[in-house]
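Please read through the structure below; I'll follow up with questions.
Shown here: the complex without one of its protein chains, the others still in place.
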Amino acid sequence: MHVDDPAFWRAGAISTVLVMSVVLIMLTIDTLGAISAGSARVPAYAVINRHIDYKFDAKRGNDVPVITASEPFFGKAWEAAAAEALIEQGKLVIQSRACMDCHTFFGNGAYYAPDLTKAWLDPAWETWQAITGKPTREEAMAAFLMNPEMYRTWTRTMPNLGLTEPEAVATVAYLKWMAAVDSNGFPPNFGRMQKK
Amino acid sequence: MSTPDLLQTALLLGVYVALAGLYGLFYAIARLATAPLIRGAAAFAGTLHVLMGAVVVLWTPLGTPWKGLIVASSAAVLVIPPLTWRLLQRSHETEIEG
Partner (left out) sequence: MYRSQVLALKYFSAAMALFGVMVLAGLLAACYYIHPDLLFGILHFNIAKILHIDTMIIWLLMGFMGALYWFLPEEFGRELAGIAAAEALFYVFCAAVAVVAIVFIFVQYGGANEATLWFINQGRKYVEAPRWAAIGVVVIMAVFAYNIIGTAYASRKITGITAVLMVDLVPLLALYLIAFPAISNMSTDLFWWWWLVHLWVEATWEVLIGCIMALTLMRLLGTPRRIVEMWLYIEVALVLGTGILGLGHHYFWIGTPAYWLAIGGFFSALEPLPLLGMVVHAVYDAGTHRMKTTNKPAFYWMMAEAFGNFLGGGVWGFMITLPQVNLYAHGTQWTVSHGHFAFWGAYASGVVSVIYLVVQKVRGAAELDGALWKWSFAALNIGLIGMVGALLVSGFAQAFVERAIGGSTHEAFIAGQENPWFVQGMIMRVIFGLIFAAGYAALMWDLLTIGKRAPVPAAVAVAAE
């Protein structure tokens, strides 16, 4: 095959695309298994019943979620099916209100509002919870989501998107579950201020 | 990565590729024009690109495999413009003859 012959390059294009596509498909099959809910990287939805932390893993060189003791979520323990229903509903909230067109999830979306990957773990809730007057973090978050314009955190106010209480509960569940996903250390240095 | 390292690394990588582009641009122009100044500019851009690669290897906190990738990329960068040009000339000549 001669380099002046288009047929040579056509063969090159076909074989390159085929090889890369096959590798992509193989990696996709492996990845889909690795990220299905209940895997090592992506917890089962019932993780909303557990305490979630985010600690530095020296071996991996980044922060990883740490799932520990059981804790009530909105005052109770949720069975697997009920937790899954909450997560499904939460995702529908996120899509129906186009949250991704202001916020980011795992850094994907829009950049006008904060990233929500670890929103459940955000230290700011310690202050904001008091402002809402709610006894638990999840209730404070739900109260915020239902009337965000009442709890202005800074000059860019989140608009009221008409969330009902069940929708707010589902969204908080979603955020808690998402905080437990192993995102290879994104976002970096979470909660740790660095020297400049 | 520390804050100064982040800025340095990202900027170095951007300049590294930009210089690759400048090298390719001047190389191609030099093949068309006869002015030695342009050939000099191509050599200068190419040299700076390689130097930038060396700086990335020596002074950024990237891991060894990534530094290896930078070295290999520079080799490819240096070779792509002449190869592309030769192939372009050959394909057009073949077309005229054909």
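By letter and in written order, the chains are A and B; residue numbering begins at 1 in each of them.
Here is the rule we go by: a contact is a pair of C-beta atoms (placed from the backbone, for glycine too) under 8 Å apart; a residue touches a chain by one contact, two chains touch by 3 or more.
No experiment lies behind these values; they were computed from the predicted model shown.
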Omitted chain - touching chains that are shown: A, B
Identified contact with the non-displayed chain, of A:74, A:151 or A:186: A:186
Candidate in contact with the missing chain, chosen from A:6, A:72 or A:135: A:6
Interface with the unshown chain - residue positions in subunit B: 1-3, 6-7, 9-11, 13-14, 16-18, 20-21, 24-25, 27-29, 31-33, 61-63, 65-66, 69, 73, 76-77, 80-81, 84-85, 88, 91-92, 95, 98
Touch residues of subunit A, complete complex, unshown partner: 4, 6, 9-10, 12-13, 16-17, 20-21, 23-24, 27-28, 30-32, 34-37, 41-42, 60, 84, 87-102, 104-115, 118-119, 122-124, 153-157, 159-162, 164, 167, 170, 178, 181-196
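Quick note on the criterion: only the chains that are shown with their structure count from here on.
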Rounded Å distance between subunit A and subunit B, as computed from the means of their C-alpha atoms: 39
Residues on subunit B engaged by subunit A in the complex (per definition of touch): 2-3, 87, 90-91, 94
Subunit B contact footprint on subunit A (complex, rising order): 3-4, 194, 196
